[in-house]
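Right, one structure below, let's go through it.
Of the protein chains in this complex, all but one are displayed in their positions.
As written, the chain order gives the labels A, B, C and D, with residue 1 at the start of each chain.
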Amino acid sequence: MLKVENLVVNYGYISALRGISFEVKEGEIITLIGANGAGKTTTLVSVSNLIKKESGKVIFKSQDITQTPPHKIVKMGMCHVPEGRKIFPELTVYENMISGTFGNPALSKEKINQLIEKQFTLFPRLKERRNQAGGTLSGGEQQMLAIARGLMMDPDIIMLDEPSLGLAPIIVEEIFELILRIRENGKTILLIEQNASMSLSIADRGYVLENGVVTLTGTGKELLVNEEVKKAYLGA
Amino acid sequence: MAALLEAKGVSKIFGGLVAVDNVDMTVNKGDIFGIIGPNGAGKTTFFNICTGFYTPSQGAIYLEGQKISGLPCDQIAKKGIARTFQNIQLFKYMSVLDNVKIGFHINTRTNLFDAIVHSKTYKNDEKIIKEKGYAILEEVGLSKYADTMAGNLPYGVQRKVEIARALALEPKILLLDEPAAGMNPNETDSLMQFMLMLKEKGHTITVIEHDMKFVMNSCNHILVLNFGQKICEGTPDAVKNNEQVKEAYFGKGIIAARGTN
Amino acid sequence: GSTSESGNSATETTAVVDGTSKGTIKLGLVAPLTGVHAEYGQGFQAATKIAADEINAAGGANGYQLEIEVKDSAADPKTSADIVTQFCEDKDIKAIIGDFTSSACMADAPIVDQYQTVLLSPTASNPDYAPMSEYCFSVMYNQSNMAPWVGKSVIGKYMGVKSVAVMYLNTDWGISTNEYLLKGLEEAGVEVLADETYEENETDFSSVIAKLKASNAEAVCILDQGNVPTIINQIKSSGWNPLLVTQGPGASQQLLNLCGENAEDLIITDSSYITEDNPATKDFYQKFYAINQCAPTDHSLCAYNTVQMLAKAIVSIGDGEVTRESIKDALKTTSYDGMAGTVQFDENGGGVRQFLILGVEDGKYVVKEDYGFE
Amino acid sequence: MLSQYIISQVVNGLCQGFIYALIALGFAVIVGIVGLATFTHGEIIMIGAYASYYIFLACGHNLILGLLASFSASWIVGIIIYKLCYERFLEAPEHISLICTIGFSMLLKNLAQIVFGAEKKPMLNVIENQIYKFGPVEISKVQFVIMGTVIVLSTTMMIIFNKTKWGIALRSVSQNREAAALVGINVKQTSMIGNCIGCAMAGVAGMLIGIYYQSISPTMGATLSMKAFSAATLGGLTSVPLSSLGGVVLGLIENLGISISTASFRDVFSFGFLIIMLIFKPTGFVKRKGARP
Partner (left out) sequence: MMDKLKGFYVKNKIPVWVVLMVLLVTMPLYVSAGNMRIVCRIMLYIILAGGLNVISGYCGQLCFGIAGFYCVGSYVQAILMKTYNVSYWLALLPSGIVAALIGAVVALPALRMKGIFLGMITIGFSELMRLIALNWTPVTGGAMGFKGIMAPTFFGIKMGGASKYYYIFLFVVIAYMFCTNRVIKSRVGRAWMSIREDELAARSLGVDAKKYKILNFMYGSFWAGIAGAIFVAYSTYVDSTYFTLDEGFNVLGMLIIGGQGTLVGPIVGSFVAQVLTESLRFINVWRYVVYAALIILMMWVRPQGLIGASGSILAGSKAGKKKTKKAEKIVKSEGKEA
């Protein structure tokens, strides 16, 4: 479904990615793990083409999207829930969620209403706050909103950048359950998580990023028991 | 031990929404005091009240017995409360060292005229800033980043810079809002060690965090908020076993369980 | 539009016509070719060129060909002063024409005084300007003569009204004109029911007009230049129909164009009227139109006169050497009899002109009273 | 008699206020909704006015044609402004595109003086001068047209920006461009169209102002745009109807002020009011939402 080949990205003099390749097949949950600054976020951002790539290739649904503008990539069915929430602070919660549907013009009005109800049952908090401006939400509420907004477009592949950031344990649990449920509906997921043990335990496959290169790959189970991974990312 | 920071019956109302509802809190000197609770429970709002960004709708905050609520936030900072923010507020376009230098603001005296004539005060201040600034960076383990622009650092390091900057205030109490967010377990661990070290040195810390392992292993006292209200308070063990907290916060326990092992 | 001839050069030289030429005399023109007053500055440029071409074609001023160097002051007094300094530093430049605004001229005055060079402004109207130095001159009439006459003879005697409402521009020109006008009105025993002022960049006069209207005056006297058409239009479209008299804009074709039917029965004072059907100004009108693609105003006529007066001064120097000093001395006593009556200077260097009383009938100017009406 | 005078001053104030409102509309769209800083607004008004002037000259006083001309001319200028001053600087701090628009306004003004001529041009009797009387209130036909335009435009804009999906898209673009791209909005196109709508409204305003004041000149926009700027600020910038309300209030304040003093104090009243108002309500008539520590 998504294939990344030899991606190189520089920030000025700094090279953030130095030739990353990985593949996400349809219906899979893939996770990228790595320390702070390893380049996980940069990978997602360059797949969505929000920054300039030095070289490399991104293929999505067998189309080359290396140079496709971000909004077109979204319309092809790829959803990216960015790091740091990035909700629209002056739009209400409801409007923020509606904005999530721009990426999928095929959605009918009923379908949109259905989706909204679905998110509201998932995050009852948001329902309570539906007419509050996004910017005044608490940190965790904003994170929920960002995820809900992403789900509103009903994408084929969803890329989540640290979705559990700042969420209470009970919500984190729900998020992970949600990810599994989404996959059951035949969708594909690319997940970045600090909480590597949790993400690896639900992932089909994982890639370990270090300093801008992939150093290890394997199934979730394999990586979970890998000594190096254990030491570096799972906490002794 | 003497109460360092005290909240008495503090409430905050936004429009019709009661974000913080009649909360009492006592932080003693030398504590690592944890505040936990579901999202939107009012934790950050409570911090904002303690640091003067909001004035409480009801109740008051006392620092060493002196009422501080109602004062502007810079005054409160001068009285000895330093904080970090949930969504990092660094001076992104300044070097790490400059960030810390600004932290020394309240501990220096230079005014416009001192600066123009390079008076004694100015020279003294610059000397202090230089020495102590590096010392703090050393302590936090950031000295190699001294000249890097803060905004370019990885997320986890930025959190540390924010703490270093807050330490420059030489505060009586340090309020940290989700310091471990965005860190992996190893990094969280070293942050925890760092906090314990600060405690050793006599710092008092109040911390909001969702990482239970972190909270349970470092805090000696925990306050749980839900819908703005205090639902529980006590030692980590007491909190862990509280049914109400389990239901509202830990959920089925897959994650909370990690705190214990 | 701009001058097509001026092309890429700021200097406009006219070819020497015959062999009797004694050489050229360079004059500097400082004017706002850009900025808010660009309309007038470009008018200056065209009018001075027309004058210089005419003089040169007729053999020059006392045999000297005139050459005008134009520089843009962008309606900024600082820049104007800088340019005047540059002109003064240039030994070839014998006299300077300009600037448009009094502010600029007053900033220039100390400089020309220091360099002892004539600064002849077509339009500077601040009564303090000309007395600032013996080298400062202005052809714009001096309000102390003119405005009382408008009050006493035009409004009081010719129009014969008993009450008048005055609106004037809040600038040096407007304030001093108003002051003198009131004196004249008082002498004539005309009652002033309202006396309102407004800012130069005003666009909506309805509230001022409402005030004048509430005063129930028989006539309205407008002391302004560029805004007069707008004011007249707004008075008419407010559904009010007082007698209108104006002083300042000059009787130009442009005024008629901008007012259309609203100008009907307007009384206006000027030393001439510049339209295509006035035989005296027809030639000037056409030449000007060919350069600027718009009708000349009184300001341009004044600029034309400056060159003519300098030429006359040069002629009156005769065989003497043409220096900055001799031009100044000659200019003091120069009197020029042109298409707009006689122009000369008072003891301070302020302009003294003669005036007609004009009316507008069927979209055309009609001379109601000739020069010398008292 | 006195009350008649007061009434007429109030009517004058309202009419002038509607003129301000007319210009403030487009300004509020560009600055408040699309989130772009601009100082070219006055020049777009002028462009709109000249476009209709030449159409009236060529085709007679046909309002519809004039409208089309001013609308499309200013739309095109809107595109140019977007390409020159905004597109490249979307991620950059505001002052950069601000300086670009100051530069572009200087360019347009000076170019207009060269191309159209620096002098005023008459725009007489496009709408015949007919005065309607309602008791003591007298209103002319042009004023009616202007009021109608303001009311219609501000309601339409309000509906478009608040009730339609496209409106939400436009507003989200101004708040976070990266996130907007991530939800599938074509950021560049959307903000360009938003900018063009604002410009086109200014262009139409230019035509109506030309008709109302019966003459146009290359520098006509400068003072007016400052007032529109104030009006929109009073309205809190983000709301189109409140910005037009700001314009109307400003016009009223000015004219009532003038009726008790002189017209040379006009700007003292408007800017004085603006300053006092902003001191007490730092974000104008609306409450800025969406920010917290």
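In this section, a contact is a pair of C-beta atoms (placed from the backbone, for glycine too) under 8 Å apart; a residue touches a chain by one contact, two chains touch by 3 or more.
Everything numeric here is computed off the predicted structure, so don't read it as measured data.
When the full complex is taken into account, the listed residue touching the unshown chain is C:107, out of C:47, C:107 or C:167.
Considering D:6, D:79 or D:99, the position touching the chain not shown turns out to be D:99 (whole complex). The residue from B:22, B:108 or B:217 that touches the chain not shown here is B:108. For chain D, the list of residues touching the undisplayed chain reads 31, 37, 39, 84-85, 88-89, 91-96, 99-100, 102-104, 106-107, 109-111, 113-114, 226, 229-230, 233, 237, 264-265, 267-268, 271-272, 274-275, 278-279, 282-284, 293.
Seen across the whole complex, the unshown chain contacts chain B at 51, 53, 72-75, 77-78, 82-83, 85, 89-94, 98, 101-106, 108-112, 114-116, 118, 122, 125-126, 144-145, 147-149, 151-154, 157, 165-166, 168-169.
By the touch definition given at the top, chain C reaches the unshown chain through residues 2, 6-10, 33-34, 38, 42, 71-72, 74, 77-79, 81-82, 85-86, 88-90, 101-103, 106-107, 109-110, 114, 126, 128, 132, 170-172, 174-176, 199.
Following the convention adopted for this analysis, only the chains that are shown with their structure count from here on.
Across C-D and A-D, it is C-D that has more C-beta pairs touching. Once the centre of each chain is set as its mean CA position, chain C and chain D turn out to be 36 Å apart. Chain centres here are Cα averages; for chain A and chain D they lie 43 Å apart. For chain C, residues touching at least two other chains: there are none. Within chain B, not a single residue touches two or more of the remaining chains. The part of chain D that touches chain C in the complex is made up of residues 1, 4-5, 8-9, 12-13, 15-16, 19, 110, 113-120, 122, 124-125, 129, 131, 138, 140, 142, 213-215, 217-220, 222-224, 254-255, 258-259, 262-264, 266-267.
Across the complex, chain D is touched by residues 1-2, 34, 36, 38-39, 42, 170, 196-199, 201-208, 210-211, 213-214, 226, 229-230, 233-234, 236-239, 254, 257-262, 292-294 of chain C. Chain A meets chain B in the complex at residues 11, 14, 33, 35-37, 83-85, 125, 129, 132, 136-141, 143-144, 162, 165-174, 194-198, 232-236.
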